[in-house]
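Before I ask anything, let me first share the structure, which is written out below as C-alpha coordinates.
With one protein chain withheld, the remaining protein chains of the complex are depicted in position.
Now for subunit A:
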Amino acid sequence: MTTRIDTRFAELKKAGRSAFVTFLMAGDPDPATSLEIIKALPKSGADVIEIGMPFTDPMADGPSIQAAGLRALKAGMTLKKTLELVRGFRKDDNATPIVLMGYYNPIYIYGVDKFLVDAKGAGVDGLIIVDLPPEEDDELCLPAMKAGLNFIRLATPTTDDKRLPAVLANTSGFVYYVSITGITGAAAADSSAVSEAVARIKRHTKLPVCVGFGIRTPETARAIASHANGAVVGTALVDALKNSLDAEGRATAKTVNAVAELTASLAQGVKGAQQAAE
(Lines give C-alpha, C1' and ligand atoms only; values in the text may rest on other atoms or scores of the structure.)
Protein backbone atom coordinates (compact mmCIF):
# COMPACT_ATOMS: atom_id res chain seq x y z
CA MET A 1 0.00 0.00 0.00
CA THR A 2 1.38 3.42 -0.95
CA THR A 3 0.69 6.26 1.44
CA ARG A 4 1.11 10.00 0.95
CA ILE A 5 4.35 9.60 2.87
CA ASP A 6 5.77 7.10 0.37
CA THR A 7 4.67 9.28 -2.54
CA ARG A 8 6.21 12.41 -1.03
CA PHE A 9 9.59 10.81 -0.35
CA ALA A 10 9.65 9.32 -3.86
CA GLU A 11 9.01 12.80 -5.34
CA LEU A 12 11.73 14.34 -3.20
CA LYS A 13 14.18 11.66 -4.20
CA LYS A 14 13.48 12.43 -7.83
CA ALA A 15 13.97 16.13 -7.15
CA GLY A 16 17.24 15.29 -5.38
CA ARG A 17 16.54 16.96 -2.08
CA SER A 18 15.71 16.17 1.52
CA ALA A 19 12.38 16.66 3.28
CA PHE A 20 11.60 19.47 5.67
CA VAL A 21 9.41 18.04 8.42
CA THR A 22 7.63 20.39 10.81
CA PHE A 23 6.14 19.64 14.22
CA LEU A 24 3.48 21.69 15.97
CA MET A 25 1.00 20.83 18.70
CA ALA A 26 -2.64 20.34 17.69
CA GLY A 27 -4.81 23.04 19.21
CA ASP A 28 -1.94 25.33 20.21
CA PRO A 29 -2.82 28.03 21.16
CA ASP A 30 -6.47 27.30 20.23
CA PRO A 31 -8.16 24.97 17.71
CA ALA A 32 -9.02 27.68 15.12
CA THR A 33 -5.58 29.30 15.04
CA SER A 34 -3.97 25.89 15.01
CA LEU A 35 -5.82 25.01 11.79
CA GLU A 36 -4.71 28.30 10.18
CA ILE A 37 -1.09 27.53 11.15
CA ILE A 38 -1.17 23.97 9.82
CA LYS A 39 -2.73 25.20 6.55
CA ALA A 40 0.08 27.75 6.15
CA LEU A 41 2.86 25.17 6.50
CA PRO A 42 2.94 23.60 2.98
CA LYS A 43 3.00 27.05 1.30
CA SER A 44 5.93 27.96 3.55
CA GLY A 45 7.93 24.93 2.51
CA ALA A 46 6.96 22.06 4.83
CA ASP A 47 7.12 18.72 3.01
CA VAL A 48 5.76 16.55 5.81
CA ILE A 49 3.66 17.76 8.76
CA GLU A 50 3.83 16.21 12.18
CA ILE A 51 1.02 17.17 14.53
CA GLY A 52 1.37 16.60 18.24
CA MET A 53 -1.53 15.01 20.13
CA PRO A 54 -1.64 16.89 23.44
CA PHE A 55 -1.02 14.82 26.59
CA THR A 56 -0.79 15.86 30.22
CA ASP A 57 2.35 13.80 30.88
CA PRO A 58 4.72 14.00 27.90
CA MET A 59 7.72 12.22 29.41
CA ALA A 60 10.03 12.62 26.40
CA ASP A 61 9.39 16.30 25.80
CA GLY A 62 11.19 19.41 26.99
CA PRO A 63 9.55 22.48 28.55
CA SER A 64 8.50 24.13 25.24
CA ILE A 65 6.47 21.20 23.92
CA GLN A 66 5.12 20.39 27.41
CA ALA A 67 3.79 23.95 27.62
CA ALA A 68 2.35 23.75 24.09
CA GLY A 69 0.40 20.63 25.07
CA LEU A 70 -0.94 22.30 28.20
CA ARG A 71 -1.98 25.41 26.21
CA ALA A 72 -3.88 23.17 23.80
CA LEU A 73 -5.56 21.18 26.58
CA LYS A 74 -6.54 24.39 28.31
CA ALA A 75 -8.11 25.56 25.04
CA GLY A 76 -10.25 22.40 25.08
CA MET A 77 -8.25 20.23 22.68
CA THR A 78 -9.03 16.51 22.63
CA LEU A 79 -7.97 13.64 20.40
CA LYS A 80 -11.32 13.88 18.62
CA LYS A 81 -10.66 17.56 17.86
CA THR A 82 -7.15 16.70 16.66
CA LEU A 83 -8.71 14.41 14.07
CA GLU A 84 -11.14 17.20 13.12
CA LEU A 85 -8.12 19.47 12.63
CA VAL A 86 -6.64 16.98 10.17
CA ARG A 87 -9.99 16.71 8.39
CA GLY A 88 -10.08 20.51 8.13
CA PHE A 89 -6.58 20.58 6.64
CA ARG A 90 -7.43 17.85 4.11
CA LYS A 91 -10.25 19.98 2.61
CA ASP A 92 -7.60 22.02 0.75
CA ASP A 93 -4.59 19.72 0.67
CA ASN A 94 -4.69 16.10 -0.34
CA ALA A 95 -0.95 15.67 -0.94
CA THR A 96 1.02 16.76 2.13
CA PRO A 97 1.56 13.82 4.47
CA ILE A 98 0.25 14.18 8.01
CA VAL A 99 1.83 12.27 10.86
CA LEU A 100 0.30 12.30 14.34
CA MET A 101 2.85 12.20 17.13
CA GLY A 102 2.29 11.67 20.83
CA TYR A 103 1.73 9.20 23.63
CA TYR A 104 -0.35 6.05 23.75
CA ASN A 105 -2.87 6.67 26.53
CA PRO A 106 -5.29 9.03 24.73
CA ILE A 107 -5.42 6.56 21.79
CA TYR A 108 -5.88 3.59 24.13
CA ILE A 109 -8.77 5.37 25.84
CA TYR A 110 -10.29 6.47 22.50
CA GLY A 111 -10.18 2.79 21.48
CA VAL A 112 -7.49 1.53 19.09
CA ASP A 113 -9.78 0.16 16.38
CA LYS A 114 -12.07 3.17 16.34
CA PHE A 115 -9.07 5.51 16.37
CA LEU A 116 -7.49 3.83 13.35
CA VAL A 117 -10.71 4.03 11.34
CA ASP A 118 -11.29 7.67 12.31
CA ALA A 119 -7.66 8.69 11.74
CA LYS A 120 -7.53 7.08 8.31
CA GLY A 121 -10.88 8.68 7.46
CA ALA A 122 -9.65 12.10 8.55
CA GLY A 123 -6.61 11.86 6.28
CA VAL A 124 -3.85 10.86 8.68
CA ASP A 125 -0.96 8.98 7.02
CA GLY A 126 1.27 7.89 9.85
CA LEU A 127 1.74 7.66 13.60
CA ILE A 128 4.72 8.23 15.87
CA ILE A 129 3.96 7.01 19.39
CA VAL A 130 6.82 7.75 21.74
CA ASP A 131 6.00 5.19 24.43
CA LEU A 132 5.36 2.19 22.16
CA PRO A 133 8.69 0.38 21.52
CA PRO A 134 8.73 -2.78 19.32
CA GLU A 135 8.17 -4.85 22.47
CA GLU A 136 4.60 -3.48 22.49
CA ASP A 137 3.88 -3.85 18.74
CA ASP A 138 0.64 -5.77 19.35
CA GLU A 139 -0.93 -2.69 20.92
CA LEU A 140 -1.06 -0.30 17.98
CA CYS A 141 1.75 -0.83 15.47
CA LEU A 142 0.43 -4.04 13.91
CA PRO A 143 -3.23 -2.90 13.86
CA ALA A 144 -2.12 0.44 12.32
CA MET A 145 -0.23 -1.31 9.53
CA LYS A 146 -3.28 -3.44 8.84
CA ALA A 147 -5.41 -0.28 8.69
CA GLY A 148 -3.08 1.23 6.09
CA LEU A 149 -1.33 3.76 8.32
CA ASN A 150 2.45 4.02 8.53
CA PHE A 151 3.90 3.37 11.96
CA ILE A 152 7.07 5.43 12.16
CA ARG A 153 9.55 4.26 14.70
CA LEU A 154 12.10 6.28 16.60
CA ALA A 155 15.69 5.05 16.51
CA THR A 156 18.09 6.58 19.01
CA PRO A 157 21.81 6.65 19.81
CA THR A 158 21.17 3.79 22.27
CA THR A 159 19.62 1.61 19.54
CA ASP A 160 22.65 -0.54 18.68
CA ASP A 161 23.19 -2.77 15.64
CA LYS A 162 21.86 -5.75 17.52
CA ARG A 163 18.60 -4.02 18.29
CA LEU A 164 18.11 -2.09 15.03
CA PRO A 165 16.51 -4.98 13.10
CA ALA A 166 13.83 -5.31 15.79
CA VAL A 167 13.20 -1.57 15.73
CA LEU A 168 12.98 -1.47 11.94
CA ALA A 169 11.00 -4.68 11.44
CA ASN A 170 7.50 -3.17 11.52
CA THR A 171 8.48 0.40 10.65
CA SER A 172 7.08 1.99 7.53
CA GLY A 173 6.94 5.43 5.91
CA PHE A 174 10.26 6.64 7.27
CA VAL A 175 12.56 6.14 10.24
CA TYR A 176 12.83 9.00 12.70
CA TYR A 177 16.36 9.17 14.08
CA VAL A 178 16.48 10.98 17.43
CA SER A 179 19.92 12.59 17.16
CA ILE A 180 20.65 12.84 20.89
CA THR A 181 19.85 10.98 24.06
CA GLY A 182 17.50 13.48 25.59
CA ILE A 183 14.21 15.29 25.40
CA THR A 184 12.85 17.56 22.68
CA GLY A 185 14.38 21.03 22.59
CA ALA A 186 17.76 19.94 23.95
CA ALA A 187 21.11 20.74 22.34
CA ALA A 188 21.82 19.55 18.79
CA ALA A 189 24.05 16.64 17.91
CA ASP A 190 27.05 17.41 15.72
CA SER A 191 26.49 16.58 12.10
CA SER A 192 29.34 14.08 11.75
CA ALA A 193 27.85 11.90 14.53
CA VAL A 194 24.47 12.18 12.80
CA SER A 195 25.99 11.26 9.45
CA GLU A 196 27.54 8.12 10.94
CA ALA A 197 24.30 7.14 12.65
CA VAL A 198 22.22 7.64 9.50
CA ALA A 199 24.69 5.54 7.51
CA ARG A 200 24.42 2.83 10.17
CA ILE A 201 20.61 2.79 9.98
CA LYS A 202 20.70 2.76 6.19
CA ARG A 203 22.73 -0.44 6.28
CA HIS A 204 19.62 -2.03 7.80
CA THR A 205 16.77 -0.42 5.83
CA LYS A 206 15.75 1.09 2.50
CA LEU A 207 13.33 3.49 4.22
CA PRO A 208 14.05 7.22 4.24
CA VAL A 209 15.72 8.39 7.47
CA CYS A 210 14.69 11.74 8.95
CA VAL A 211 16.58 13.31 11.82
CA GLY A 212 15.13 15.37 14.63
CA PHE A 213 15.73 16.79 18.12
CA GLY A 214 17.91 19.86 18.54
CA ILE A 215 17.52 21.45 15.07
CA ARG A 216 16.67 25.15 15.54
CA THR A 217 18.30 27.16 12.77
CA PRO A 218 18.43 27.09 8.94
CA GLU A 219 22.18 26.35 9.21
CA THR A 220 21.73 23.27 11.39
CA ALA A 221 18.80 22.20 9.25
CA ARG A 222 21.01 22.42 6.15
CA ALA A 223 23.85 20.50 7.81
CA ILE A 224 21.55 17.73 9.04
CA ALA A 225 19.58 17.56 5.78
CA SER A 226 22.77 16.96 3.84
CA HIS A 227 23.28 13.72 5.78
CA ALA A 228 19.68 12.48 5.92
CA ASN A 229 16.46 12.24 3.91
CA GLY A 230 14.79 14.78 6.08
CA ALA A 231 15.21 17.23 8.96
CA VAL A 232 12.53 17.64 11.64
CA VAL A 233 12.02 20.91 13.50
CA GLY A 234 9.60 21.16 16.42
CA THR A 235 10.65 23.15 19.46
CA ALA A 236 11.92 26.17 17.47
CA LEU A 237 8.54 26.46 15.71
CA VAL A 238 6.63 25.98 18.96
CA ASP A 239 8.79 28.71 20.54
CA ALA A 240 8.11 31.10 17.63
CA LEU A 241 4.41 30.45 18.11
CA LYS A 242 4.61 31.05 21.84
CA ASN A 243 6.57 34.30 21.42
CA SER A 244 3.77 35.68 19.25
CA LEU A 245 1.07 35.18 21.91
CA ASP A 246 -0.28 37.92 24.17
CA ALA A 247 0.32 38.02 27.93
CA GLU A 248 -2.65 35.68 28.53
CA GLY A 249 -1.31 33.13 26.04
CA ARG A 250 -3.87 33.96 23.35
CA ALA A 251 -3.19 34.16 19.62
CA THR A 252 -2.46 37.59 18.13
CA ALA A 253 -2.54 38.89 14.55
CA LYS A 254 1.15 37.91 14.33
CA THR A 255 0.82 34.27 15.38
CA VAL A 256 0.22 32.50 12.04
CA ASN A 257 2.88 34.60 10.28
CA ALA A 258 5.46 34.05 13.01
CA VAL A 259 5.30 30.30 12.42
CA ALA A 260 5.06 30.62 8.63
CA GLU A 261 8.10 32.89 8.42
CA LEU A 262 10.33 30.64 10.49
CA THR A 263 9.07 27.65 8.49
CA ALA A 264 10.04 29.42 5.26
CA SER A 265 13.53 30.25 6.44
CA LEU A 266 14.15 26.73 7.80
CA ALA A 267 12.83 25.28 4.53
CA GLN A 268 15.38 27.39 2.66
CA GLY A 269 18.08 25.83 4.82
CA VAL A 270 16.92 22.30 4.05
CA LYS A 271 16.53 23.01 0.33
CA GLY A 272 20.08 24.36 0.22
CA ALA A 273 21.44 21.00 1.31
CA GLN A 274 22.87 18.43 -1.06
CA GLN A 275 20.81 15.27 -1.03
CA ALA A 276 22.31 12.58 1.11
CA ALA A 277 24.20 9.89 -0.75
CA GLU A 278 22.09 6.77 -1.12
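FYI, contacts are C-beta pairs under 8 Å (C-beta built on N, C-alpha and C of every residue); 3 or more make two chains touch, one makes a residue touch a chain; residues count from 1.
The rule is short, and it goes like this: contacts and distances are computed from a predicted model.
**Q** Per UniProt, what's the omitted chain called: "Phosphate transport system permease protein PstA", "Aspartate carbamoyltransferase", "Tryptophan synthase beta chain" or "Imidazolonepropionase"?
**A** "Tryptophan synthase beta chain"
**Q** Of the residues A:Phe89, A:Tyr110 or A:Phe174, I need the one that contacts the missing chain.
**A** Checking each option in A:Phe89, A:Tyr110 or A:Phe174, the one touching the absent chain turns out to be A:Tyr110.
**Q** Out of A:Met145, A:Ala186, A:Ala199 or A:Ala264, which touches the unshown chain?
**A** Considering the complete complex, A:Ala186 is the one touching the chain left out.
**Q** Residue by residue, what part of subunit A touches the chain that was omitted?
**A** Given the touch definition above, subunit A has residues 54-63, 66, 73, 78-80, 103-110, 130-136, 153-160, 163, 167, 178, 181-183, 186 touching the missing chain.
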